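Working notes, structure below.
== subunit A ==
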Amino acid sequence: MKINTLLVGLLTSVTLVVGSAQAAELSIVSGDTGNGLAFLRSQLDKFEADTGHTVTVVPMPSSTTDQFGQYRLWLAAGNTDIDVYQTDVIWAPQLADQFLDLTEAAKDVVGDHFPSIIESQTVDGKLVALPAFTDAPALYYRKDLLEKYGKTPPTTWAEMEATAKEIMDGERADGNPEMWGFVFQGNAYEGLTCDALEWVMSNGGGQIVEADGTISINNENAAAAIDRAAGWIGTISPEGNLAYMEEESRGVWQLGNSVFHRNWPYAYSLGNGDDSPIKGLFDVVPLPAGDGEGARSAATLGGWNVAVSKYSPDPEAAIELALFLSSAEVQKERAINQSNLPTIEALYDDADIAAAQPIIPAWKEIFQNAVPRPSAPTKTDYNEVSSMFWSAVHNTLSGNGTAAENLELLEADLTELKGDAW
Partner candidate 1 sequence: MASIELRNVRKAFGAVEVIKGVDLEVRKGEFMVFVGPSGCGKSTLLRLISGLEDITSGEMLFDGKVVNALAPSKRGIAMVFQSYALYPHMTVYENMAFGLTLEKGQSKEEIQRRVEKAADMLQIRQYLDRLPKQLSGGQRQRVAIGRAITRDPKVFLFDEPLSNLDAALRVATRIEIAKLHEEMNQVTMIYVTHDQVEAMTLADRICVLRDGLVEQVGSPMELYEHPNSVFVAGFIGSPKMNFISGEKAAAFNAETVGIRGEHIAIVPDNGTWSGTVIHTENLGADSYVYLEMGTEEPVVVRLDGANDYKSGDVVHIAPMEDKIHRFDGAGKPIR
Partner candidate 2 sequence: MTATFDLWKFTKSVLFYALVVFIVVVSVFPFYYAILTSLKSGTDLFRITYWPTSFDLGNYASVLNQGSFPRNLLNSVFVSAVTVIGALFIAVTASFALSRVRFRGRGLLLMTILAVSMFPQMAVLAGLFEVIRALGIYNTPWALIFSYTIFTLPFTVWVLTTFMRELPVEIEEAAIVDGASPWVIITRVFLPLMWPALVTTGLLAFIAAWNEFLFALTFTSSNDTRTVPVAIALLSGGSQFEIPWGIIMAASVIVTVPLVVLVLIFQRKIVSGLTAGGVKG
């Protein structure tokens, strides 16, 4: 906190010294939505007041795939109209060449952030982006139903499966034919990579591609984890789950038609909305663990960062903005207003946050189990790797081959894609 205030003060004074003629016009592009944008604007207003710069927000569609394509094209063409980009946690290695190295500028503050997050944004020793907030999913469960059937929140997938089945059957017999046991993100897209990575990782099956670049996915634990998930489809999860993304699964869950639900923190406040049928009837716990060797709960690391375009006409002011947006001050505001998880460890013990968003300190436990997707080792090939992985998993879930078969093919494909090195 102190350092930050100091820094902001320092920068402000620098600006003042250099003169207000140096006030820059900046543009930040953001795929953030609704309240998020409003929040961003409010913070930028502060920034403008502090520094004399003006910042325009260029909103983008919330689809991360759309954003990524646009940003790539803009950056490839050397677009000078955008100074600062909001980036997904997995993009850093793919866009690293087009962003400025922030190591020097952020050397005083990097220590405050979770090292794992800083690591995820560092490519070949270059700090590509500064973290703005982080994200990690949890297992949502229906307090009322678990109580009714005398169950405790599950800690292993097997336990979750059994509980889900029992309650689902019971509820269906009780007159809710729409009841399901568990909904998650099963469509063939990045979300499935997240979900499946959790199953594999929690079952001791590694993280697809290890940090050193080894392709580890073709192993028994991984296969067992994915096979187990395939078993859910049509039993505790609807067939349609194969097409669900976050919103579809939340729809089922929020109508009260599922016992368990895997989702990001955003579903928490929405589930407690005034018109929600399950308001106050649910809670969250870390995702279950598997039962293989080295099994532990695992949550895929999400989150957003800010990066500075190397084509920015005014890089210094842009860096200033990036530092501001990742500062403890803004992150605290963000946590309180947006229930976004801070990347600064100290904020989890912050009393104001705990008071405003009691869920956040609880999420620290979940966050500590967070695993990054293998974007760092696979570098520019990450999207293709992820696509191959989710396709293999989706095939298995759809009943096209067993996990063992599909993972073997996946390994071959990945090896080919990797070539000599990522």
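On how the list was made: all candidates are chains of the complex that A comes from, given by their letters.
Note that contacts are C-beta pairs under 8 Å (C-beta built on N, C-alpha and C of every residue); 3 or more make two chains touch, one makes a residue touch a chain; residues count from 1.
Note that this is a predicted model, so its numbers are computed, not measured.
Of the candidates listed (1 or 2), only one touches subunit A in this complex, namely 2.
Those residues of subunit A lying in contact with candidate 2 across their complex are 27, 29, 32-37, 56, 58-63, 66, 70, 73-74, 76-77, 79, 81-82, 245-247, 250-251, 254-255, 263-264, 266-267, 269-270, 273-277, 338.
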